[in-house]
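One protein chain is absent from this view; the other protein chains keep their places.
Chain nomenclature is as follows: A, B, C and D, assigned in order of appearance, with residue numbering initiated at 1 for each chain independently.
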Amino acid sequence: NNEEGSTAEKEGKKDDLLSIDDFASAKKADGEIIDGGTLTYGLVSDTPFEGTLNFNFYQGTYDDEVISWFDESILDADENYMYTQDGAATFEVSEDKKTFTFTIRDNVNWHDGKPVTAEDWAFAFEVLGDPDYPGTRFAEASNVQGFEDYRSGKADSISGLKIIDDKTLQITFVEANPSLLASGIWTHPLPKHIFGDMKVADMESSPEIREHPIGFGPFKVDSIVPGESVVYKKNEDYWRGEPKLDEVILKVVNPSVVTKSLQDGDVDIAVYPTDQYKDNVKALSNVDFLGKIDLAYTYIGFKLGKWQDNKNVMDPNMKMSDVNLRKAMAHAVNNQDVGEQFYDGLRWAGTTVIPPSHPAFHDDSNPGLEYDPEQSKKILDENGYKDTNGDGLREDKNGNELVINFASMSGGDIAEPLANYYIQKWKEVGLNVKLVDGRLLEFNSFYDRLEADDKAIDIFQGAWGVGSDVDPTGLWGSAAAFNYTRWTNEESDQLLAEGISEKAFDEQYRSEVYEKWQKLMTEEIPAFPTLYRSELTAVNKRVANWDVKPGTKLFNDRSQLGVTAEKPEVAGQ
Amino acid sequence: MALLKVEDLKVHFPMRGGLFRRIVDHVKAVDGVSFSIEQGQTYGLVGESGSGKTTTGRSIIGLNTITSGEILFEGTNLTADKKKRLDARRDIQVIFQDPYSSLNPKKRVLDIVAEPLRNFEKLSKKEEEYQVQELLAQVGLSSENMYKYPHEFSGGQRQRIGIARAIALKPKLIIADEPVSALDVSVQAQVLNFMQEIQKELKLTYLFISHDLGIIRHMCDRIGIMYKGRYVEEGTSKDIFENPQHIYTKRLVAAIPDIDPRNREKQQMFRQAIKEEYEQSYSKYFNEKGLAYDLSPLSNTHLAALPEKG
Amino acid sequence: MPDREVSHHTNASKKVKKSYSSWRVFWREIVKDKIALISLIFLLLISLGVYGISLFLDQDEIVTVDLFAIYEAPSSEYWLGTDYGGRDVFGQLIIGTRNSLSIGLLVTLLSGVIGVIVGISAGYFGGMIDNILMRIVDFFEILPFLMLVIVFVAIVPRYDIITFSMIMMAFLWMNIARIIRSKALQEKQLDYVQASRTLGTSHLKIMFSQVMPNVSSLIIVTMTLNLAGNIGLESGLSFLGFGFPESTPSLGTLVSYARNPQVLEMRWWIWLPAAILIFVLMLCINNVGQALKRAADARQRRG
Amino acid sequence: MWNFIVRRFIIMIPQIFLLSIIVFIMAQFMPGDPLSGLIGDPDVPQEVIEERREELGLNNAWYIQYRDWIFNALQGDLGKSFTQKVPVVDLIESRFWNTFWLAVLSIFLIYVIAIPLGIISGRWSDTWGDRLITGYTYVGYAAPLFIFGLVMLFVFGFQLGWFPTGGSVTPGLEPGSFEYFLSKVNHMLLPALSIALIGTVSTVQYLRSEIIDTKQKDFVRTVRAKGAPESRIYNKHIFRNSMLPLAALIGFEITTLLSGTIFIESIFSFPGMGQLFFQSIVTRDYSSVTALVLLFGVTAIIGALVADIILSVVDPRIRIK
């Protein structure tokens, strides 16, 4: 009787489960778009933004959102993050796929009216390559021929850059690589007429970046309250055409008040914390929700070796070296439940280590290692992990006590119950897993210890952001320092190399390579993905033409953004 | 041989000042005091407030560091030998001014009186109790008082508890620093009587510090008058009260109110005369710093800090 | 110069009387002050209840994550509902209160011991020793306590009630040291201390067996008032994200859930009872402490 | 008095030095460095991180690091934020004035509340008014600031909507204009009130017991015997004498206030140093944390100094020494 009741309850819960597929990615007009109007964009953050407002210098993610309103990449990318010819510049690729010739459209001008020139773009490279350049973004330009020499002072100029004329720039890269086309080029010119005479070291803190930054995007910065808000006015001279809105206000909204702000119409658009969605969706009757898949996944990794002489070296005698043990652990946890219960379905079980945010390369057909505790127990039984001393916990193959030390990072509300949940689940199949130090590790010590291959850590839960380019070498290559599992595999290295070979400019081919690689990862299982994530955006009903999906036309062109009413809709009480 | 001999005692307290709190000067609380006390005597130390009486007393029991000079107790120099000083501590005890603050309010009478015994003698609980009982009997308190707390006693009784504590180790010398000035006249009499009584009984020697000349006259055999850290006059009770030589002594003696209202006028005139004399001859009796000269003998028993003649 | 005691013995003896039977005076003041009395009874009931009930609770079971019971509202099964890990809030509340009380007591005691030792030494010896100790106290007081505690919490390998208390202790002894010092300075002026010295009692013995009983009522008062503050401290730290792991429930952890606006607005059962408990505990302890303070300081005493 | 002030200044130097050493040692113990935040960013390879580490001197011996750190700190360079990768000084600079004005307003409110309440409850002690005020102080003392802040935000910000619920000013207003000023005050009012209502209780209690104490001093009797009316006795003698120590409290108030801002600013999303500190802790941005600890520590030292100086100016007993 009791049992029945609780199953019914469980099912009841499942009924209102969410899925990212239920969310549209774009908001079209619900009525007539009015002329002009002011729209408020909520930057959801519990910290102020830093205010380094230039693509060449910014470092915090929040600044990125602030800049995006007044500046843009000179090249547009499509939904697969591949460059298109629709942006402020167009390009041609040479035979050997190494040399690109870019032509900036004639009507692309800085906000001060000066044209955006090839020189501006080349200047950006020079600044990145300057020894005084304070950031880390130079890494993204290092594939340009002669850039490294310039940076180390061996050359006076960057040999790979050639200014053909005012609007034409030719860039030669070190090697042909499909990643180049997948957003692998530095596409952010820096106005030389403004920064030309400035010392590179001073740029970052100059008023030209902090107080009245400029770009060539649809809106101009009108005023800034540092860290809190920015008022933009429309850029009538925008190369895609005059924006529909007169004014955009961006302001920082704390996650704890975002619901209230949306309800009252204080903000029109805001990235909405997924964990608040279910509780508030009813109350937010004046708002539409848009969704997209995040460029990230969470995973559980197994320590399999150590970092030595600048490369990963596997050690066959590690606790987790047995692939069967790893497999059994992966089968033991129910990520579907986790996604459904902790995240109401807005996160869901991961299958492979290329997430569905890269639809062209994510292998839908690979089911990964699904929840199957019986299977898990079977594998353990078959491979000699038996409970020999009758304490309900399995011993290792040699009959010694087996304690697996689990490092998990703190941060976010759910981190702790989640880690405890995994531990409980592993216990259910008879594995004794303990938290390292008995508590969650905070971010820095977590990575410090992983990096140092701390012996106290056997397995860990981490999260990776995936770049706009799908290439996983930086995380899973045998020479990748970030490959904290220290797993190496010749076949994998080979596949990864093929994935960025010249041949791989053919998307079909590349996709096949990655399919193979994903399968390999599922078999070898140095780590298994646990959850994929999604991101929701709340948009007031009066907003028109807002798309959260990268690469769409509306995503790239904010001049289309408009409103259908003077005032935002307010939630009916 | 004198029981206690103090020779050219100097106690200077540093005075700090300036930016770094360096020693800029000294308060010469006691500045060259010499006297000796015979066994069984009561020696009085008088002087106005701040003249260094207490400091002298404290130096003898070792509560103050001595700047220079010697203190000889039964011939041994207390200033030189640390071990001797510790031993001597048994033989020199103190009766304090304030019977209220000199007894720890949180301790029972037993603990208070037994404190010195516990420090110097290893006694069993029984022996200790017996001794305390004895001591209390000696000061006229019955033994049921042992388990009471100080606040349950009157001022006079408390002062007797203090005395019981002081005589617990059978000391030879007792320093009594204003032992009755905190008490009412009626109680004061009680304590003074009692002090005289046990003096006989236990052959005690007193160093009796007070600024009440009436009491000093009542109690003391010999008297030393202090002024600004120095002696101005020393002599027997008779010398001092009947034949004061130093102008300061005269003034002190004259200032004592007379208990007979009939002498009012006379006393008034006398005081006025002394005051005038004092003002006139001040510079004669004191040096340019306002300090007294060295003592010079006037008779066998009488010394005064008179200006050198000629 | 003889001071005012001279002519006011009656007053002096009255003062002495008060400090003597401090327990009785404390008790009388509490009984007289109905609010303090109620507070005391309340406190005793809470402590008894919490320590008693927690004997029958299985901590491991309470902190077990249950995916299918997340954020349950209060019901007959879960008296105070569940939290985001599907864990019973009522059980956590009981164990949390017990833990928070224990921590408060432990921290108060530990810091009290250090404070008393430092305070009495500084006050008793005075001079150079006092100067040095007080400069140390000054310095510790200036240190941004909250921040340093957080760093320590981050670097200790095992973080539990004991280590937490030790860390807090290191930064919380100054207040009591200061108070005890100034009282010890006054006590030192009293003749009974001088008397003990002339009787050959050692410094250590004078400090702890003569002076200490006389500052004991102040120690009790200060510690009681500190206790109220220390219980709040743990919750403040938890709020900043430096609480105990969830396997050690505490009131602070429960309250800190209110940082999430969803919990704050819609799931009151998680944080509100804990917040009320913290408030009530602090209020009660403070009420008792204030009554004790009045009892110890005649001038502030009521009617 | 000058002697005293100068000596007080001199004491400050070793204090700051010690503080800096402690902060530095603390920083050394803390996990991570300004570059660990880059871990996990697929665009920045590990080699680049190493290179930057070498450049920033993070691999040097500790005393060299300390020397560099203190040297830089003296020049106003407190390093780079771990997580935000900008100079910490820049981060702090933008928040500093917000916190400063919040603190000023809070102190103002604290005293505006404390002085009348303290005076009423001290002068008419044991009346109903006094009971009410003491009741308030007990409640205020027992309510943890962060819970109180949350409730204030919830009630007055959300439910009643009387005050803005975040930020320090309405966007788009001209800095310097009167509206800008009003908007600033409006944004600060609720957080400042929250701090003040809780923060004032100790001052009220202090003032109350100080007045009760002073009231019973013998000199008050002397004044009364002169034939002074009660109002004069209180205004000229009792309040003046009781409020003196309060003047010194201002200095210490600053210290308490600063830790209060950590809670309040993060609850009210008020972009000040306290919020920065809170965020730095949550994100374990230790370079900001150390810089803020140093800054708060120095502020506290200066607060104590100010307190002592104020006291020495107003209290003749110290003035002369």
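As a convention for this text, a contact is a pair of C-beta atoms (placed from the backbone, for glycine too) under 8 Å apart; a residue touches a chain by one contact, two chains touch by 3 or more.
Following the convention adopted for this analysis, contacts and distances are computed from a predicted model.
Not shown: a single chain whose UniProt protein name, out of "Nitrogen regulatory protein P-II", "Molybdopterin synthase sulfur carrier subunit", "Peptide ABC transporter ATPase" or "Dihydroorotate dehydrogenase", is "Peptide ABC transporter ATPase". Of the listed residues D:80, D:123, D:184 or D:237, the one in contact with the hidden chain in the full complex is D:237.
Screening B:79, B:104 or B:190 for touch with the missing chain picks out B:190.
Within the entire complex, the positions of subunit D that touch the omitted partner chain are 126, 217-219, 221-230, 232, 236-237, 240-241, 244, 315-317, 320.
Not every partner is drawn; the one left out touches subunit B at residues 48-49, 140, 145, 148, 152-157, 184-190, 192-194, 196-197, 211-215, 217-219, 237, 241, 251-252, 254-262, 264, 267-268, 271.
One rule holds for everything that comes next: only the chains that are shown with their structure count from here on.
Chain-level centrality, scored on Cα centres against the all-protein Cα centre, points to D.
Centre to centre, using the average C-alpha position, subunit B and subunit C are separated by 48 Å.
Centre-to-centre, using mean CA coordinates, subunit B is 55 Å away from subunit D. Shown for subunit B are the residues that touch two or more other chains, of which there are none. Within subunit D, the positions touching two or more other chains are listed as 30-31, 158, 282, 284.
Considering their complex, residues 46-48, 50-52, 59-60, 135-137, 139-140, 204-205, 222-223, 225-231, 249-254, 256-257, 260-261, 264, 411, 442-445, 447-449, 451, 462-467, 474-475, 480-482 of subunit A touch subunit D.
On subunit D, the positions that touch subunit A within their shared complex are 30-32, 36, 38-49, 52, 82-87, 90-91, 94-95, 157-158, 161, 165-169, 171-172, 174, 266, 269, 271, 275-276, 279, 282-284, 286.
Against subunit B, the residues of subunit C that register as touching in their complex are 1-2, 5-6, 9, 12-13, 16-17, 19-20, 190-192, 194-202, 210, 213-214, 216.
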